[in-house]
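A single protein chain has been omitted from the complex, and every remaining protein chain is retained in its original position.
In this document, chain identifiers A and B correspond to the written order of the chains, with residue numbering beginning at 1 in each.
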Amino acid sequence: MALGGSAQAQLFPDGFPNPFRAPPGKWFTKDDVTTSYNYCEICFWKCGIQASVQGGKVRKVDGYESNPKSRGMLCPRGQGGVATTYDPDRLKKPLIRVEGSERGSGQYREASWDEAYDYIAEKMNQIKFEHGSESVAFFGHGTGDAWFASYLPGAWGSPNAAKPSVSLCTGPRETASQYTFGRGISGHEQIDWDETDYIVLIGHHIGEDTHNTQLQDFALALKRGAKLVVVDPRFSVAASKANDWLPIKPATDTALLLAWANVLVEEGLYDAEYVDKYTVGFEQLAAHVAQYTPEWAAEITEIPADTIRRIAREMAAHAPRAVLPVNRHTVWYGPDDMHRMRSLYIVNVLLGNYGMPGGYYFCDAPVVEAYPHPALPLSPASGGCGGGSTDVVTDSPFRPAADRGKFFGTATAVQELIEPMLTGEPYPIKGLFSYGVNLFHSIPMVERTKQALKELDLYVAIDILPMEHVMWADVILPESTYLERYDDLLLQAYKTPFISARFPAHPPLYDTRGAFDMAKQLGERLGLGEYFPWENVEEYLDRRLSSIGSSLEALKDQGTIVRRGRPYFADWERLNRNPIGTPSGKIEIYSERFAEAGLDPLPVFVPPIEGPSGMYRLLYGRSPVHTFARTHNNPILMEAHGENGVWISTSEAAGLGIRHNEYVYLENQDGVREGPVRAYVTERIRNDCVYLVHGFGHKTPLMRIANGRGASDNYLQTRYDLDPVSGGAGLRNNWVKLVKGAPDPQHPPVAWLAREGSRA
Amino acid sequence: MTRDAATRPVEPADVVEQALQLVAATYRSPDAALRADLDSGAFATAVAELAAATGVAAPVFQVTDWPKLQTTYVTLFVTNAAGVPAPPYVGLALDGELLGPSAEALKRFLAHHGVETAAGWHDLADHVAAVAEAGVLLAEAGRDDAACVLLERFLSPWFQRYAPEVVAADDSGFYGPLTEFLGSLLSEVSCETAA
Partner (left out) sequence: MTRLAMAIDLASCVGCAACSIACKMENEVPLGVNRLWIRNTTVGTFPNLTVEHRPEQCLHCENPPCVPVCPTGCCFVRDDGIVDIDVKKCIGCSACIAACPYDARHMLPQGYVSKCDFCKHRVDEGRMPACVETCPTLCRTFGDLDDPNSPVSIAIREARRVDVLRPGLGTEPNLYYLNTPAAFGLVGETGGTL
């Protein structure tokens, strides 16, 4: 018979005679376009988005006006992140590692969800029987970490639940904030950009870090005429917008901040009325900072004393509408980090801007009642970038977290849980859940992590893609992407606090599930069913929303519910309430609690550790189109930024005989080598450091686009210095040299890899 | 595999249906049904019949290690630390992307012929096994012409693109020979011969 010529019925649908050519017209011309509300999960700014679906596939996501974290706009990652859902390399089914095969050898068989859960539950119970429930650790990052780094470990009884977003990121700023203001910094940095006239950024990479509304607010402030000062060893994108760039010697920022405090105090430029009304400890500070003159700081920072004085005076002239915004990634140099963040807060306080228009505003998450459930036996102190935990677990029937005693702060330090896996001290950790955490691209000392994984009795990885560390797990649980699943409500602390929800744009493509379901199913098998009393995620969400007179159905049409905030002291004072949560009820410039613990009650400058001669301090940062190490297999984002380069100053490169764009190796102080990586020879960096964008240098062939492109800063971080206060791991005390002679890896074009990946 | 084990000549008109059945059985995740067909010899019989009917050389294969077969399936088609050699999606072979125009065309084609993806199928509709099963359904419903379109225009390109990868990467002694055989078979079978 002839094709299409069947006598029984037409072979091909009307108007579409040839199924093998693209139908005419783009997605937006079709009549089956639908939209659904969501919040983006490509980074954790969590912008409100609307996903447009056509033909069963999300074609585009856009911000929407009524969402305070997108306001109808979106960053490159949000726009292009969609492609990850349609990545053929995605994890598709639960997998169990073949008995007897070595971890990391990648031998797996498919399993049903039931079998995978049973397998995990049995091993967990065995570990509990042999070592105690605390011997299962939980690492999490992403929306589902609420289940896998807080709720499930709380129900199960393990305090060893941790997030890299604390001790490998925000820890120092959160601890400093808790002990200065009695409040955390909210997850998006509560800077009153709308009202500020003078901005001083210290190592803050706005523009390269495309946190959507932060970038909007920053751009609008500059457009309005706000002055900008950028302190950075590198001429960052933010520096390119600045009125003043101060190319500071790395690791000396605290000296600069203390000198600014000195000028504000010595010259009487601080806001005396504010300081008197809202703070304690100013007298001690005044006496303490007398030693930190601009001349002293100039020696250390290599910024002229005159410049230090001038900027301090300019800040004061604009106060309280002058602000030094807190940045996010604050684990830089270890012992100095908490002091640097305290110094930063104190300079802001001297300017009288905390809780005032144009400075820092107050924000709290909107209240939506939890789904009723029995009290958890334990509250793990995993913290998060939305606030370091100050939970002190007392009268707990469980042993304290395995990192206790190493530092003062309470939030669990993820990197300190690796050692117990190897040494069994203070007690063994034999089981590990990794939810969305890239173990080999976030935790320093990668070889140590790999050794530790080999020692475990159970390692479960929950993820979207077969990242390198995922392919070491005993059980791999594939998660649906944010476009395919419901999740818990987003309760966002903001100037206008808001509630938003995630609705699946289409059903999961494969046999994947959300963390929500996984936690419940697993909980039930562990005999913890009473803690998971809801029927399903829809019922859970609807019940929670009913407590505020809303419903899941209502939110489906609305996306976001915006509340009124209380951003300033005046808003709280009208209600006779005090937003400051310290024991004194005041902003504690001088910390009695630190003094009692034998810590410095006022910030001090800890001189930096110097590196071996001939080596450069390794600094790192962000790409505007990538998030952590998780977007590097996304062809659209990789086409925009496909490999990182190592920034080195023109004069140093000339001395080494290295040309721009030449491939080199990076070798660190312990002989660990990364690359080949391009040399980015530039005037935009000091002579004593080099810089890499984080997240590149993947080593999984399966991630066919990500694999082997650029160099990983994390693999070069073979040492770190613990901040004894916050527990943060200072990562910028690693040094590298550039080694010539690396071959050009001749990366195929991303478009080709995306299409023909398995032939690569 | 529903055919009885007795070897009998395959009518030319049945070649398409039987080839589709074999493709469906081979590329579905190795389950109890495949194991039973392998153990009972029904699978080997069907292969032999098809070889005889089409003149394509019969493959030499054996399955002695069932767990190994499961592992190899994962490493060839699902998840593999060194890269999945043969993602089992016909649209990917045709377009170089998932859920692209060919997958859409396939979906419309199947919808037009009243075939839907079952609720229990947790994979893409253009998975090789699913496309083959759809073809079997169409053939059983008397739409050999439509079944043949699936075979010729959707499945065959997948074999052309990925059969060499499967053959090179297989360490089970099953998927390599079967894929080579089915690839050759599908290139032999055209809708004209089936008609």
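Here is the rule we go by: a contact is a pair of C-beta atoms (placed from the backbone, for glycine too) under 8 Å apart; a residue touches a chain by one contact, two chains touch by 3 or more.
If you're wondering where the values come from, they're calculated on a predicted model, not measured in any experiment.
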item	value
Chains in view touching the one left out	A
Contact partner of the left-out chain, one of A:Q669, A:T682 or A:T718	A:T682
Residue touching the undisplayed chain, where the options are A:Y198, A:W245, A:W472 or A:Y691	A:W245
Touch with the omitted chain, as defined above, among A:Q79, A:Q190, A:S442 or A:T582	A:Q79
On chain A, residues whose C-beta touches the chain left out of the figure	22, 26-29, 59-63, 72-76, 78-80, 82, 206-208, 210, 212-213, 215-216, 218-220, 222-223, 235, 237, 239-241, 245, 247, 624-625, 635-637, 639-641, 649-650, 682-686, 749-752, 754-755
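The criterion applied here is as follows: only the chains that are shown with their structure count from here on.
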item	value
Interchain centroid distance [CA atoms averaged], chain A/chain B, Å	44
Touching residues on chain B, where the partner in the complex is chain A	29, 67, 70-71, 73-75, 78-87, 89, 92, 94, 96-99, 101-102, 104-109, 111-112, 122-124, 142-143, 145-146, 149, 153, 162, 165, 191, 195
Residue ranges of chain A touching chain B (in the complex, touch as defined)	1, 3, 6, 8, 11-13, 16, 19-23, 55-57, 86-89, 91-93, 95, 98, 104-110, 466, 471, 476, 508-511, 700-702, 704, 754-760
